[in-house]
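Certain chains of the assembly are absent from this excerpt, and the rest are unmoved.
In order of appearance the chains are A and B, and numbering begins at 1 in each one.
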Amino acid sequence: MGIHRFFMSMNDLERIIRAPGRFKYEEHNVAAHSWKVAQYAMFFGTIEENNGAVINWKSLYEKTINHDFAEIFIGDIKTPVKHASPELKQMLSHVEEKMMEKFILDEIPEEFRPVFFDRMKEGKDETIEGRLLELADKMDQVYEAFTELQHGNTDPEFIKMYETALRKILHLPLEKSVAYFKEIMLQDIMAEESVIDVKSITLKILVE
Amino acid sequence: MGIHRFFMSMNDLERIIRAPGRFKYEEHNVAAHSWKVAQYAMFFGTIEENNGAVINWKSLYEKTINHDFAEIFIGDIKTPVKHASPELKQMLSHVEEKMMEKFILDEIPEEFRPVFFDRMKEGKDETIEGRLLELADKMDQVYEAFTELQHGNTDPEFIKMYETALRKILHLPLEKSVAYFKEIMLQDIMAEESVIDVKSITLKILVE
């Protein structure tokens, strides 16, 4: 029933908490997460651009701020569920897609529908912007898990989340960004005071 | 890896919030909701028993306290999604079932598995205990929606939630309980001070 509805629904994403159901020292909502992803992506996009890549900034902007919009429908599904089986994961993606389609047809005025269909589709494709989105999304998983471990969260799920995101980043086809992350940022992460021994966990992943 | 894991997972249900993503004056977690459902069911079970029905109290006990356990996996899916399409709803139920099966096989010792498979299956069947569970679950939806409307929540979703649950209750095959609810309790609900006019909404449903 209009763009007004779309803007109102952004408030819903401020109420959707990431990693629901787990004990956490700090909660993060999907709106704030999306902003952080936009920040990481801009930084690494700058690194890639400085090294000669051509970045479509409009596309990167669209991809990062919209990448979790579908969570207004089913929330941030608990991670263990997401990874339980490829089949379940696919079924959930399909549900989200159908809900998004219905939302756009119900709420978005006809003139803007093509734009919204385009912006709301899965953004993690093979383009450099798609890869930067993947990097930025995993980067926030690294930081969310890291700060929990730093405060002393003993839930093994956060170690798994940290390790999984780290491994994913290290294998991403974004040479310069990954090198900067590995050689500079990861050293700073390991140098931080932390109740849980993040340094050892990180070193173990690095030697793999 | 044991009953210990099962007991620890109950804490997860204290962190799962009902009706996620919507503005609410008060949040309710799934653990507290399950307790209230056990209370409503015991009251209406008593009414039915006083009127000659035979209640299997062990079954009612099992059904009420376990009926939302599967929400540890995908949380309390937002209501509009649940009702979006029968097909999506069914897909989500299927995902939950698969997750529960996996959980029981992974965590519950073999000697207790049959009991857990039995207790964790969908409880809203045609038995009188299944119907009492359905009544009790809808009753809590009535109360959750009512208190939001009472505080002045203008989100139309809560009116819809109140109306849907009310209609469902009024058509349940539990003659004495429904009569008691309609003739006594609903009068008290309508007599309460309320910022949103719950009385008119209720009367409209009653004349249908």
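The rule is short, and it goes like this: a contact is a pair of C-beta atoms (placed from the backbone, for glycine too) under 8 Å apart; a residue touches a chain by one contact, two chains touch by 3 or more.
Because the structure is predicted, anything quoted here is derived from the model rather than measured.
A.B. asks: Quick one: how many copies does the complete complex have, if 2 are shown in place?
C.D. replies: Spelled out: 2 chains shown, and the full complex contains 6 copies.
FYI, only the chains that are shown with their structure count from here on.
A.B. asks: What does chain A use to touch chain B in their complex?
C.D. replies: Where chain A meets chain B, its residues are 11-13, 15-17, 20-23, 72-75, 77-78, 80-81, 84-85, 88, 91-92, 94-95, 98-99, 102.
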